[in-house]
Structure formats: structure tokens, C-alpha cells
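For this depiction, one protein chain was excluded, whereas all remaining protein chains were kept in their positions.
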Amino acid sequence: MIYKILLTIWMNLIIAAVFLYVEPAAGFPGEVSRILFFHVPTAWVATLAFFLSMIASCVYLITRKVNADFLAQSSAELGFLFCFLATVTGSIFAKATWGSFWNWDPRQTSIVMLLMIYGAYFVLRSAVPDHEKRRVFAGVYSILAFCTVPFLVFVVPRITNSLHPEDTLNPASPGMDMKTLIFFLGSLCAYTGLFVWMLRLKVRMLRLLDREQRAFRSNF
Amino acid sequence: MKSGLGFVAAVNLIIWSGITLYLFVLDRRLKKLEQRSGMDVHYEK
Amino acid sequence: MHPTKSGRWITQTVSSTYLSEAVAIWFRDLRSEFRTRYAVNSILMFALTTLVAVSFSIGSFRIEESERPFLYAVLLWIILVFSALSGLSRSFVKEQEAGTMDILKLSARPQAVFLGKLFFNLTMLGALGLIIVPAFILLMGYKIKFPGCFAAMMVTGGLGLGAGTTLVAAMIAQADARGALFSALSFPLLLPLIITAIKGSERAAYGISAAGWPEVKIAAAYAVIMITVSLLLFPLIWEE
Partner (left out) sequence: MCTLKVTGIGKYFSTTILFKDISFELNSGDVVAITGWNGSGKSTMLRIISGLVRPSAGQVEMFCDNKPIPKKSRRRYVGMVAPALSLYDELTALENMEFFCRVRGIAYDRKSCFNILERVDLVKHAEKICGTFSSGMKQRLKLVQALIHNPPFLLLDEPGCNLDSRGIKSVKNIISDQRSWGITVIASNEKREVDYADSIVNLSE
């Protein structure tokens, strides 16, 4: 309980600081760079969630423990949510810096690809009526999809040049002052904490649902 | 500092408070449901 | 193998390899296909109508000379990919619809089934390519500087197309809402391959120095990886 309250306070502190305390990063027009304190953590959480989902799928396929599948499913759903948020925030940022919401930058291409893969993943889940089969198929599909990602990383940058700022908000780069760095990392941690919290809620929900079905069955 | 920033920060704070409040409520309701079905043993206090 | 009290033996499984079993499944599919034209009609008609529509509305002079290699590569691959997506799931879906899926599960090893179906899908893709690609080149006046590289791109691209979709076809055959699901599930997996194939075809058509044919190599690697991963994963979705 206590860490959730701490997380809430920490999150609000970060927001206040990001808007009112930190100076805008150099190299971006006006106050635009402030969105990066939200955009980068969402993208990071999305990556983390999808990766976790893939690992959990593998674990499910090997052990056939339902809990692993609950984790895979919850993680994929949250990853999708955060991926969507990253797309929206990134798009707003793109409009402010490059002048258009969408221009098929490699990063944008790969994020759309991820959204499509996991969109298909949810469609597949909803299309298989048998529970066990659904879990296996979802796991297999997510592994198969994961195998195509390296190609995307390798292929897409060959097509267009990236305008995506790589170094401006890289914590290791010297361009970032101490204050920015602290709150940037703080935001990353806060988002990760939030993800863990939401993930556990979702897993518990799925477990309850499963439990309910089992209970219904044993009434016979 | 631009004048609009305070307003944006306030809006953000309200949204975030809403989200965390929702999560807390969800947490409590789940805990109740878990207690009712007797599966809260595995979870945190 | 196991003598019994009446002296009977279980019929020996002699000198049987995955490959020979896969070939049996492949030939059976071809024979059925030859008699019913279940998949080939839908794929070819889809491809031909799209090709005619494209050719009719664009013609061979609408697009400027300098733009052609790229835009034609895009059009060609869109036609190829979507006609493939319209019919490649048929071999599995038909097993399911005819009620023969279970009997196949009972009598064949999963890897052999996967390979057999893969060979069949590749045969379909080969037929599709042999008809559509020359027709496209003739109708649209597509000038290709490096025909060898172009052909290699078509072959490896086709291999990748078959490799990436066969496992998905096996999954959707066992799910509800089969028709629409196949494209929705396959397309995200194929996207890197499509991008590569378009780039490679454009390069071959332009005649930009294609030292080492990088796109051909990427597509071949894609095919190899997808086939390997599918072979490992297929038993999971095939056996209950």
C-alpha cells in the first residue's frame, strides 16, 4: 500500500517539476521539449511490456502454467496502451518540431508495426474459443512476431533517414544538465512503477475471472 | 517562464490524480472480490 | 516391431523421413488442387483482376520515367502480397472444412505436415509469380536493368511470403472468422519482407550498383528464420 501512495506523490512531484522547475532543453523551439518527459517513458514502458509479454508467452508454452499466460496477456494489453500513448505524444512532438504529425520516420514506422502486431494478437485471442488453444496460439504468434522485429530494425532505417532526436535526451550525453537528468530518470522510474502497479491489477483481474469460471464449474 | 505552463501543469496534475484514484479504487474492489472468493492469501497484505 | 500372441506385427515404418512424408502431403494437396482448383482459382483471379485494374487505371505512360522503378515495384508487390493473402490459407482451411484435419493429425508427424503445406504454398506462389510478374512487366512496360537480381528478388521474396504465412494459416484454420483473420495476422509479419522486396526490386530495375544483392540476402534470411521458427512452433499449435 505504502509504495503506491509514494508512487502517486512522486508522480505528481515529477509533473510539477517538469513543467515549473526544469528549464526547456536546448535545441528545441520554445517549451516543446517538456513533452519528452512523458513521451520517452511511455515508449520505454511499451518496449518493456512487449518484451515481458514475449518472455511470459515462452514461459507459458514451456510450463503451461496459466499464470504465465495471464502475465503475457496483461502485459501485451498494457504495452498496447503505452505504445498508443507514445505514438500520440510522439506525434504531437513531431508536429511541433518537424511541422507534421506523421511523416513515416523509422521510429514511427516501427511503432505502427508494433501496434499492428499486437492488434492482430488481440484479434487472434478473441477468435479462438477454446481457452487453452487461445493461450497457445497467442504465445506462438507473439514469438513469431518477435522474430520479425530484428528485420524491421535492420531494414527500415535503410529506407528513410531518421529525424528522431537520438542524443538530445540520451542520459549519457553531455548536453543534458543535472536537473533535467534527475527528473528524466525520475519520470522513467515513476512510469515503470505505474506499469508494475497496473500490470498486477490486470493479472489479478484475470485470475479472479478464471477462478469464477472454475467455481461455477465445481457447483455441479 | 511562460504564463501557460502553470495551467498545463495543473491540468496534468488533475488527470494524474484521477488516474491514480481510479487505480486505488480498482485495487480495493479487487481485494474485496479476492477476499470473497478466498484467494487473497497469495497476495500482499 | 512388436510380436504378439497371434504372431502379427505392427506394420513397420520403414525408411521414412520427414521429407518423404512431407512430399506425400505436398503431392496429395497438388492432386486435390488439380481436381478442384480450390485455391489456384481464387488466387489467380484475384491477382489478374487487380493487375487489370491497375494497368487500366495507370497504363504504361501515366507515371514519369524516373518514378517508374519505385512505383512499379510497389504496385507489383502489393498485387503479389494481397493475392497471396487471399488464397494461401486455403490448404489448411480446407482440411478443417472438409473434416480431414483430425485424420491428418492422427496419421502424420507435425513437422511433415508443415513442410508439405509449405511446399504446396510455395508451388502456388510460384505459379502466381510465373503468370503475374511477366504479365505485369509487359502490361506496364516495366524496364529492368538487372533481370538476374530482379528474378532473385522475386524468388526469395516468394519464399519469404510462403514461410511467413504457413504457420499463420494453420492457426486461423482452427479459429473462428477465418477469412478476414488471415490477412490481419499475416500482414504485420510480412511488413519487413515487403519493404525489403520493394526496395530490392526498385534497385534491380534502376540498375543502381547492386553489389552483393543486400535485399535478396535479407529476404533469404527472413525465409530461413521464419521456416526454422515455424518448424519449432508448429507442433505446439498442431497437437492439442
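When the chains are written out, they are named A, B and C in that same order, and each has its own residue count from 1.
Everything that follows uses one rule, which is that a residue touches a chain if its C-beta (ideal position, glycine included) is under 8 Å from a C-beta of that chain, and two chains touch if they have at least 3 such contacts.
The structure displayed is predicted, hence computed values, not measured ones.
Engineer: Among C:Val54, C:Ala112 or C:Ile172, which residue is in contact with the omitted chain in the full complex?
Structural biologist: In the full complex, the listed residue that touches the missing chain is C:Ala112.
Engineer: Which chain C residues would touch the chain omitted from the figure, given the whole complex?
Structural biologist: 2, 4-6, 8-16, 20-21, 24-25, 28, 31-32, 35-36, 98-100, 102-109, 112, 239-240
The working rule: only the chains that are shown with their structure count from here on.
Engineer: What is the distance in Å between the mean C-alpha positions of chain A and chain C?
Structural biologist: Chain A and chain C have C-alpha centres separated by 33 Å.
Engineer: Let me have the rounded angstrom distance from the C-alpha centre of chain A over to the C-alpha centre of chain B, please.
Structural biologist: Comparing mean C-alpha positions, chain B is 19 Å from chain A.
Engineer: Which of the residues in chain C come into contact with chain A in the complex?
Structural biologist: Result: residues 164, 167-168, 171-172, 174-177, 181, 184-185, 187-189, 191-193, 195-196, 199, 218, 221-222, 225-226, 229-230, 233, 236-237, 240 of chain C touch chain A.
Engineer: Quick check: in the complex, which residue numbers of chain A touch chain C?
Structural biologist: Against chain C, chain A makes touches at 61, 113, 116-117, 119-120, 123-124, 127-129, 133, 136-137, 139-141, 143-145, 147-148, 151-152, 154-156, 158-159.
Engineer: Would you mind writing out the residues of chain B in touch with chain A in their complex?
Structural biologist: 1-2, 5-6, 8-9, 12-13, 16-17, 20, 23-24, 26-27, 30, 33-34, 37, 39, 43-45
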